[in-house]
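In this view, the complex is presented without one of its protein chains, the others remaining in place.
The block that comes next holds chain A.
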Amino acid sequence: MSTIIEAQWNDFIAGDRSAFEQIYRSLLPHLYEYGMRRTADETLVKDVIQDLFVKLWETREKLSGIASPKHYLLVALKNGLLNAQLRGDRLSLISEKEEFALTFNLESQIIKTEDERIKAAKLVQALEQLTAKQREVIYLRYFEELSYEEISTLTNISVKSLYKLNHRAMEALKEFLTLPKADIIALLSLLKFIYS
């Protein structure tokens, strides 16, 4: 995935339009998914991504020093979305709280027994109780496979805090899974208290 971008990046900077399109095609799923998780507005995400790539093409001569185009564009996308929301392009969608939507399903290959199925259901329930920041970190780490340094610039959380955040999220999950069902409700409120 990233190797395609690395191979095309220099051609793109030299003005090769097909290299530009290939970079777009391989990066769009990442940008789309991240954008859609931050705001559910598909049109807004489209507008911001359009501006992003128009600008990328026009300023290509200054972009040779970029180490990770994917990370660069994710940061640009986040800023673009924030700016659009601050400008009030989509007034109705501005929410006070920061959102990061994650929906899990149970169709995992490793679930074989009934016990595992119950455990998995609890896990999903627990994951969905994490804070927006925790969900964003988990997404960027396990799906975008970004380094903690890259996650840090995207989320404005220090690398040290990120380690802690991830660790505590996992601890919370672990605890959640070993509890009897009756205590789950109590733990959920505790989780919210710790990470809010």
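The working rule: a contact is a pair of C-beta atoms (placed from the backbone, for glycine too) under 8 Å apart; a residue touches a chain by one contact, two chains touch by 3 or more; residues count from 1.
Quick note on the criterion: contacts and distances are computed from a predicted model.
> Write down which listed name, "PP2C family protein-serine/threonine phosphatase", "FecR protein domain-containing protein", "histidine kinase" or "Sugar ABC transporter permease", is the UniProt protein name of the chain that is not shown.
Of "PP2C family protein-serine/threonine phosphatase", "FecR protein domain-containing protein", "histidine kinase" or "Sugar ABC transporter permease", the absent chain's UniProt record names it "FecR protein domain-containing protein".
> With the missing chain put back, one of A:Glu6, A:Glu21 or A:Glu149 would touch it. Which one?
Within the whole complex, the residue contacting the unshown chain is A:Glu21.
> Considering the whole complex rather than only what is displayed, give the residues of chain A touching the chain that is not shown.
Residues 21, 24-25, 28-29, 32-33, 36-37, 42, 46, 49-51, 53-54, 57-58, 102-111, 116, 119-120, 123-124, 127, 138-139, 141-143, 145, 163, 166-167, 170-171, 173-174 of chain A touch the chain absent from view.
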